[in-house]
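Removed: one protein chain of the complex. Kept in place: all other protein chains.
Showing chain A:
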Amino acid sequence: MKINDVILRTVTKAVIFIILTLGVYLFFAGHHSPGGGFIGGLVLASAIVLLYLANDIETVHKGLPFNFKKVAAIGVLLATGTAMVSIFFNRPFLTQVATYIELPLLGKTSFSSVTLFEAGVALTVVGTVVTIILSISEEE
């Protein structure tokens, strides 16, 4: 049965950008204030789940042709990989570095390796949440 979901679809089109922006904001806020990869990842995942709800699985797969199991795996690899890098520099496991670089337009910008680690966490969360939701929604 095809349900009439015009309202849901219309709202989703507007809301999805707000959610994604919030997700990215939370992700970058994580360094010095509440937020971070886990929470950012959850919000990003909720946006994708909303897309699945408003459209059907095939449509979303056309736009986002990822195997989300592999997204999660790439996330874990990225996180553990950045954690391992410090071992090769003979520093304690998980050591992160941060520095400020002068950029032409943005001015003094902070760069830290923990962002990569957090990106790994975010990818893991997105991959896992979407995989869970998809496997629940699949009908046998």
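Assume a residue touches a chain if its C-beta (ideal position, glycine included) is under 8 Å from a C-beta of that chain, and two chains touch if they have at least 3 such contacts; residues count from 1.
Just so we're on the same page, contacts and distances are computed from a predicted model.
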Protein that the absent chain corresponds to, by UniProt name, given "Glycine/betaine ABC transporter permease", "Sarcosine oxidase subunit delta", "ABC-2 type transport system ATP-binding protein" or "Na+/H+ antiporter subunit D": "Na+/H+ antiporter subunit D"
From A:63, A:92 or A:107, residue that would touch the chain that is not displayed: A:92
Touching the absent chain when the full complex is considered, from A:53, A:73, A:116 or A:133: A:73
Touching residues on chain A - with respect to the absent chain: 69-70, 73, 76-77, 80-81, 83-84, 86-87, 90-96
